[in-house]
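Of the protein chains in this complex, one is absent; all others appear in place.
Each chain carries a letter (A, B, C, D, E, F, G, H and I) given by its place in the written order, and its residues are counted from 1.
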Amino acid sequence: MLFHVQMTVRLPHDMPAAEADALKLREKALAQELQREGVWRHLWRIAGRYANVSVFDVPDNAALHDTLTRLPLFPYMDIEVQPLCRHPSSDRDNDY
Amino acid sequence: MLFHVQMTVRLPHDMPAAEADALKLREKALAQELQREGVWRHLWRIAGRYANVSVFDVPDNAALHDTLTRLPLFPYMDIEVQPLCRHPSSDRDNDY
Amino acid sequence: MLFHVQMTVRLPHDMPAAEADALKLREKALAQELQREGVWRHLWRIAGRYANVSVFDVPDNAALHDTLTRLPLFPYMDIEVQPLCRHPSSDRDNDY
Amino acid sequence: MLFHVQMTVRLPHDMPAAEADALKLREKALAQELQREGVWRHLWRIAGRYANVSVFDVPDNAALHDTLTRLPLFPYMDIEVQPLCRHPSSDRDNDY
Amino acid sequence: MLFHVQMTVRLPHDMPAAEADALKLREKALAQELQREGVWRHLWRIAGRYANVSVFDVPDNAALHDTLTRLPLFPYMDIEVQPLCRHPSSDRDNDY
Amino acid sequence: MLFHVQMTVRLPHDMPAAEADALKLREKALAQELQREGVWRHLWRIAGRYANVSVFDVPDNAALHDTLTRLPLFPYMDIEVQPLCRHPSSDRDNDY
Amino acid sequence: MLFHVQMTVRLPHDMPAAEADALKLREKALAQELQREGVWRHLWRIAGRYANVSVFDVPDNAALHDTLTRLPLFPYMDIEVQPLCRHPSSDRDNDY
Amino acid sequence: MLFHVQMTVRLPHDMPAAEADALKLREKALAQELQREGVWRHLWRIAGRYANVSVFDVPDNAALHDTLTRLPLFPYMDIEVQPLCRHPSSDRDNDY
Amino acid sequence: MLFHVQMTVRLPHDMPAAEADALKLREKALAQELQREGVWRHLWRIAGRYANVSVFDVPDNAALHDTLTRLPLFPYMDIEVQPLCRHPSSDRDNDY
Partner (left out) sequence: MLFHVQMTVRLPHDMPAAEADALKLREKALAQELQREGVWRHLWRIAGRYANVSVFDVPDNAALHDTLTRLPLFPYMDIEVQPLCRHPSSDRDNDY
């Protein structure tokens, strides 16, 4: 089941650079693991902003919540979720 | 080059059903043609709303504009555009 | 799987009363059928507004979309959807 | 009498983890006590956010206020309240 | 039990004057009846706008909803409801 | 002359409890003095929020401003002011 | 007593030109009469918009309301009112 | 050339009182100098808020910017600018 | 003097096509005349929307207002104006 997720990162300006770097490294590692597992189906940067647009493929709402709250940057992100379903005009093989 | 586009359709309540149906048929035909050409890369329905989330792959801004304004439903849609680029944590083969 | 749905009805002022009444009757009949089937889990009126707060129990996002778009009042409603999951502090038997 | 309450938690980033954990423990204990007493009728997590949707059953507005302000996380939450009443299309046994 | 209600009237510009006048007369009659009964506790005009600020005294949420939806102008008003309770610093005799 | 005032209190999370308590005591004392003088005509708590709805009776705009800025919590409040006047449908003795 | 008023005019697109012209003529005549009487203290056009910024000098809130609702364009305007008072840094002779 | 400027002051709660007082003194001195020079044409307090509504008379946009950024409180203000011009219904001698 | 203007066109859906076409033709003719005169300094389409971003070079606010209200599409546009001035980091020859 697919969900559209837009994440905007807002790190506090007074977070030490080393702490921020460590967070980002862990975030990247988990993001890549979730991509390999097929959970994080799409991941794009929004040009000009510290933000991304993503599509997650999870069994249900609870799995979506567990996945997002595992992200190291979760406490520093504004997150908007929209449930997706197949569009009647879509004939793409993998958009569902 | 990829663009994230969210479209919300607002047909006037007094549009005759036949006119609305004809518009939707033409919209669907063009949507499928654009998918076959690889221009309309992704197309999802937002659950519970007469709206979609899409990703377009076009050579430049002008091509994006020309594509969107060709859509039969264009005059009846609220459209939000966000330019996308590759995310540094992405290792998907086709997210760019 | 549960979804929180808030619906605000905006009937056009120039809709003939008979048409509005017929729509509402069909809406009520379907609402009650969906309650009997366990799909429309909760349904409350928001005091002072022509609006409701609801909880739907459906197998997936597509079923939610199909259910909501079957509602006779769908073209006249503003609908906001939020996916729900079990709260870690909940010990209610049926809130999931 | 029922009230729909949506709570979004915004803990300051510089709150010590021990203090946050203690607050959450006390919040959970009180939430469960209020559920046992039938006051906190429903409690759901909104997927992807540190927020919940709840329904409270209280004798009056004052009781709602007293209950919400007793919550240990109250000073850190954005709270939206909507008074509910029975929906004319509802035939659920306990939605009032 | 007290509720704060702000009502903004938006009559369609194409409503015939006679129809608007008749609506307003019926609204005024009911408003005065509800004041005599003690239900519509306060009623003020907001200077410069076709809007009012009111306080209603009703037994519960359902009574509030029934009262507001009986108003002849109800279909043409934006209504915002806020439940009130006694303020700990209030020593007024009748603000509860 | 009457003014509708809605005040939302936002104390900084790092204000020492003793300082906050002292502020609130002084606020309460002044609120009660202003009520005795007939200036603070109504004062209600909004259920579930650290906020109030009030009606002030003052000779003019300047008196309103002087009164509100004397409040010890003034620097920590979001304040919205709406000038009121008698409603043509009001027959209450003291709503002006 | 001074009030800051911002008015935005939104005439319906289907209002006959003659009707619109008549309304504007009557509006202008009354605006000039109110300026001569000293009630409409200032009147400026906001560049690029069908809107104005004004300052009214009236005895009280009721007089402000009566003045604004007498304007022929009142039913077609969005009006925002802010009560003004003398600024402690002002040394202008007539800004109060 | 006239500009309408609304300024809302937001001093940080942790600014030492002496620093705030010094800023305000310097702000007041410059405000009065600019009034004497005819640049700060009008200056009103918005009742109930730490904010003002002003009209500036400057040769051009650059002069407006230079004037506003010279204000000692500039870094702590939300500023909204609207260019003004003579209103066709105005017959005031000095509203341009 | 430069002004940044963003215009969004909202033609009524029931405007006859011939009337809309005639309006657009006149709009284009005037836009090109104003460009030749150097008044309409820049004009760009916002990709995916019936909207433009423009820069006007006019002697003062009144000239800006006169220019914008001469546009045939003026009654159908949402217009946002921002006064511009030279940026201290700019070394472009013609950005002022």
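Methods note: contacts are C-beta pairs under 8 Å (C-beta built on N, C-alpha and C of every residue); 3 or more make two chains touch, one makes a residue touch a chain.
If you're wondering where the values come from, they're calculated on a predicted model, not measured in any experiment.
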Full-complex contact with the absent chain, from I:A20, I:L43, I:A63 or I:I79: I:L43
Where the unshown chain meets chain A, residue by residue: 13-14, 45, 47-49
Absent-chain interface as seen on chain B, which is shown: 1-3, 60-62, 64-65, 81-86
Absent chain, residues of chain H that touch it: 3, 5, 12, 15, 61-62, 64-65, 68-69, 75-76, 79, 81
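In this section, only the chains that are shown with their structure count from here on.
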Chain hops separating chain H from chain E, counting only touching neighbours: 2
Pair joined by more contacting C-beta pairs (E-F or A-D): E-F
Candidate from E-F, F-G or F-H with the same interface as A-B, over half of contact pairs in common: E-F
Centroid spacing, where centroids are CA-atom means, of chain C and chain H in whole angstrom: 50
Separation of mean Cα positions, chain I and chain E [Å, integer]: 44
For chain C, residues contacting two or more additional chains: 2-3, 45, 47-48, 61-62, 64-65, 81-86
Pairs of chains satisfying the touch condition: A-B, A-C, A-D, B-C, B-I, C-D, C-E, D-E, D-F, E-F, E-G, F-G, F-H, G-H, G-I, H-I
